[in-house]
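One structure, pasted below without further comment.
Selected chains only, in their assembly positions.
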């Protein structure tokens, strides 16, 4: 196997696994936060505005970890410095 | 094995595993959120509108992680830059 | 092993594993949602319409992740671009 094949193969594998593994925890964490938001709204409807606002800030923080993974995954596919080096 | 075979084989493996692994957590997280929404509606029927709206925003956030994986999976199958490089 | 054998073998393996792994979480998530729907109906029979409607929307969202996997699995079996390339 020459360098191009190896670097290409590795980039494919890691691009996929990074987003696959990296999407596990955010989805579970967000499910947990959303579930609790719904429970809180049912319990204290008058505070639904505060609850929604806090929920959205929290979801944004949690989603950020998924986005870190997505960014790395996209860099590996379309702006991979090692691929550019071996292809050059 | 030549480069085309290796890159093709790797793309198939990762395309499948990415969506397979990536669909685990969203499905569980959404099940968790939906279950809690149903519990909240049963507990506070008057707030079913607020609960539904919050639920749908939450499901969209959670589903987004599954969609990241589906996008990477589709890119690997139909717009794979490494495949195009070796096939060229 | 020549290219045709390798690509064929890989497609079979991943087609099966994708739907096998991909069906784990939706089945558990749906079981969780259905179980909670039944509990909510028993608790608040008057809201069974709202509960059913929310349940069906939720099941559709959860089922969608299983369908992503089924789609990838079917593409690998019957519309596999890599197989078409090596068979050509």
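We call the chains A, B and C, going by the order they appear; numbering starts again at 1 in every chain.
By definition in this document, a contact is a pair of C-beta atoms (placed from the backbone, for glycine too) under 8 Å apart; a residue touches a chain by one contact, two chains touch by 3 or more.
Just so it is clear, the model here is predicted, and its values are computed rather than measured.
Total copies of the shared sequence across the full complex, per this structure file: 14, with 3 shown.
As a working rule, only the chains that are shown with their structure count from here on.
If the chains shown are joined wherever they touch, the resulting network is a simple chain of contacts running from one end to the other without closing. Subunit A and subunit B carry the same sequence, and matching their CA atoms takes a turn of 25 degrees, rounded to a multiple of 5.
Here the spacing of subunit A and subunit B, counted between their Cα centres, is 11 Å.
For the pair subunit A and subunit C, the distance between mean C-alpha positions equals 21 Å. Residue positions of subunit A with contacts to 2 or more other chains are absent. The touching residues of subunit B, when paired with subunit C in their complex, are 1-2, 4-5, 8-9, 11-13, 15-17, 19-21, 23-39, 41-43, 45, 48, 52, 55-56, 59, 63, 66, 70, 73, 77-78, 83, 87.
Interface residues of subunit B facing subunit A in the complex, by the touch rule stated above, are 1, 3, 6-7, 10-11, 13-15, 17-19, 21-22, 24-26, 28-33, 35-37, 39-41, 43-44, 46-47, 50-51, 54-55, 57-59, 61-62, 64-66, 68-69, 72-73, 75-76, 80-82, 85-86.
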